[in-house]
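Structure below; questions to follow.
With one protein chain withheld, the remaining protein chains of the complex are depicted in position.
Let's look at chain A:
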């Protein structure tokens, strides 16, 4: 047994960090459960069941769609000799950079009654009114599901592709030696083996879908996230909002549990392949179909909206409100840099604690601090309001009692709440990145310096930190980008008159004038491309 040094301060601080990050959610659930308002009863008797059904339907549609989009593309890119597969490998990740609400707006603009497509059709067939023809309505639950699926399917694509690529190629050979054709090998070996990866990625998508706010809001599809927001803003009922948020939280926890179960069965997936996979050779017709399928998704999920956005930016450059945008951009940078820096440092602290303390329970702070990722931004915002609001009151009461001037809403009404929310929500990303970095450092390096007469703390400074530098940078970048994109939490918690790029873009979308802020959306997308480039680079190095 290797002797481990235990710094009590380190251990206590780790637990405190984790508890602090999770405390607001506990407070919210408690306040939600004890909510006893007429509004809740009223909501339950009127619209809430409908919202729950909408939420469940949206989740179901999105999950079905992302599997339909993600699994075949993953199979085509990793298992066949498709001509453009080397480009598609990364091109299929691009939609991740597009916020769903932005493509929702762009496509609505395009397919609306007043949009160019319908105008052209009317001109072409000389139709006079909407009664003369049928055209699909994008602003429905199904439309929202398609929009969300178009930008989230890369999660499924990415994880399932990795699963296919890591399958032992000998299993396919074994299948063939037992008389199975390519197609049978795929259906009976590759696909069942990728099932855990499909389940994990689908539950990730599920969490993201339950967290979506702006798309459904824009399409006027009422779900639990919009209900939380409306209850808080329209009725001013924090505890009712908390109750609905708690309900949503339960749904999220169920999908977290599902994900956990799926991961538990992933053990047999770990064999890294020694030899290249034998490719399924496609016939010319299959080549064409495969290319069309994959490229349509890239086109619809990224290229097309990106071009529309670019076009909008150029066309409306004159009427763009630059001053506002620059202010919002600076604000975005500010909160994102704070959040990324603090989250990465906390992750480093927790990961090192877990590694060096060596006791089993040291894992708990790391796990706890990661659960924030599953909490929808709207729910998290409610949790922080429920916690920081009363705290602010106490602080003010205390100030009065001490004969000091009232400090105001120092916690709930300032950037503190926004940054706290971003850290809680995206700590998991930093934790995961730095954990995967530290597992690449051999355990023997933890103790080798001791044999050279070097102390533990010095070891951390001289060995672990330098080796973790690149993981730290990647973690920082990933959190930075996610913080940049986060909308609902910032929307609820931001101080008065404070806008970030995402809240401003959302505002402009709500006002149906994205044209004037298209450049802001373009920036969000461009920042969103950063992690894709980083991920792609990392993959090439390995």
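As a working rule, a contact is a pair of C-beta atoms (placed from the backbone, for glycine too) under 8 Å apart; a residue touches a chain by one contact, two chains touch by 3 or more; residues count from 1.
FYI, contacts and distances are computed from a predicted model.
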| item | value |
| --- | --- |
| Protein name, per the UniProt record, of whichever chain is missing from view ("Monooxygenase", "ABC transporter", "Quinol oxidase subunit 3" or "Fe-S cluster assembly ATPase SufC") | "ABC transporter" |
| Residue, one of A:20, A:141, A:193 or A:258, that touches the chain absent here | A:193 |
| Omitted-chain contact residue, chosen from A:174, A:279 or A:398 | A:174 |
| Absent-chain interface as seen on chain A, which is shown | 168, 170-171, 173-181, 188-189, 192-193, 195, 267-268, 278 |
